[in-house]
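All protein chains of the complex are present and in place, except for one that has been dropped.
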Amino acid sequence: MPFTYRRVIRFGETDAAGVVYFAALLNLCHEAYEEAIASIQTSPAINPRQFFSGAADTAVPIVHTAADFYQPLFCGDTVSIQLTPKQLTPHSFEIAYIITGADGPDSDYSGLAQSRSDVSVRAITRHVCISIAPRRRVALSPALLSWIATLAASAPEPPKSDD
Amino acid sequence: MPFTYRRVIRFGETDAAGVVYFAALLNLCHEAYEEAIASIQTSPAINPRQFFSGAADTAVPIVHTAADFYQPLFCGDTVSIQLTPKQLTPHSFEIAYIITGADGPDSDYSGLAQSRSDVSVRAITRHVCISIAPRRRVALSPALLSWIATLAASAPEPPKSDD
Amino acid sequence: MPFTYRRVIRFGETDAAGVVYFAALLNLCHEAYEEAIASIQTSPAINPRQFFSGAADTAVPIVHTAADFYQPLFCGDTVSIQLTPKQLTPHSFEIAYIITGADGPDSDYSGLAQSRSDVSVRAITRHVCISIAPRRRVALSPALLSWIATLAASAPEPPKSDD
Partner (left out) sequence: MPFTYRRVIRFGETDAAGVVYFAALLNLCHEAYEEAIASIQTSPAINPRQFFSGAADTAVPIVHTAADFYQPLFCGDTVSIQLTPKQLTPHSFEIAYIITGADGPDSDYSGLAQSRSDVSVRAITRHVCISIAPRRRVALSPALLSWIATLAASAPEPPKSDD
């Protein structure tokens, strides 16, 4: 079951080209990830504030990201970010994101918009679970495994450039 | 000839985990790209303010990015970003970036630091030249071709995940 | 009638001190302003995308801001931003913001938290309406006057340092 996060594009995310700055789109994916961590019931539970605080014994930093940008997004656009995680190894997982502009513009970046006109961005992030001291890879916690299992049933297609 | 941009990591780029936020690292790559556009003599010349204004007849939006994160960066770290562009098609080019922490920490994200201990981030951005109205792909301008040719002699190794 | 905007603090807004970066708190105020522009029915109507695009004949840039920070906010906190505009002159208005942490921490920045324990930030922004070409002050539009009148009934106390 993919998770969907919706919000409005804000002025501070745009740049002088009049559209959302590319790095702000990756930030938008991370927000969806935060919301999915906070919203999904897992067993055992994940404490979101501790999870993102750097104060826990383990952390799950992003070790890779990739994104394809199909259509620009504008201030005031309502977007939905669909998110699907999958486990990669005992100590890592990947999340796929699809950002869709609910009221998307006609224009497109790539000349490919007619075939996938509603998708603005496809992105992935890969996360590795590490212990803080000493810094080394550790297995994903039961809580994270539960989170992945809840959301992972149907993964969206990854960015084409990483196939 | 790769281009190198140096600057200090700022507090506003860090997050509650104590290190630079992943999306801020892609912003750092874009800054190196801006500096390389402004610094390199091309024929004909590129006007940097117009190039990044959205006011020109053509634009070169980013249609893809990918990044591998090897080691965290901290507030106050001096980093160097090495940048190398290469032309992909008549209307597109790719830039490869290597971010190196001049005073890099011992810790690493991935457990691979011993083999490439000084590299914090490898990233790429792909750019397509489009006309603004109507929105369609157009050939790279002579100025951009000159910029690429000046810097493109020796491209660094791309992020491993995009091989 | 003040307008209230609620949202969750995101990881990208925090800094290495573990709390929301001060400039991100002013961005949060601007988001509340954007939401209030988009949500309030005015006569004539305001087109939010055009209003924030830089493509209109007039603009209302921020010419002054001030903020007092009472208590830190953390990733995952749900905050509410109460916003009240008031007209200052025929061509300018001011907005007052109060950011309250719905699940605020016990700690405080200033040692004054016991007397106003639920307020994290008080801020203002001042906006002047200008024509784009030539650049000069112009009267607030009927739509903006309608927006101010709808929300302006009861202004919150401004930041103490600007009294």
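Should a chain be cited, it is by its letter among A, B and C, assigned in written order, with residues numbered from 1 in that chain.
In this section, contacts are C-beta pairs under 8 Å (C-beta built on N, C-alpha and C of every residue); 3 or more make two chains touch, one makes a residue touch a chain.
Given the structure is predicted, the values throughout are model-derived calculations rather than measurements.
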Residue among A:Ala23, A:Ala59 or A:Ile124 touching the omitted chain: A:Ala23
Touching residues (missing chain, whole complex) on chain A: 11-12, 14-16, 18-19, 21, 23, 74-75
Missing-partner contacts on chain B, residue numbers: 7-8, 10-12, 14, 18, 27, 30-31, 34-35, 38, 48-49, 52-55, 74-77
Residues in chain C touching the chain absent from view: 16-19, 21-24, 26-27, 30, 52-54, 59, 61-70, 72, 107-111, 125-126, 128, 130, 135-137, 159, 161-162
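By definition in this document, only the chains that are shown with their structure count from here on.
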Chain whose Cα centroid lies nearest the overall Cα centroid: A
Same vs different contact residues, chain B with chain C, by half of numbers used: same
Rounded Å distance, chain A centre to chain B centre (Cα mean): 22
Distance between chain centroids, defined by C-alpha means - chain A, chain C (Å): 28
Separation of mean Cα positions, chain C and chain B [Å, integer]: 34
Overlap residues in chain A, where contacts from two or more other chains coincide: 18, 27, 30, 52-54
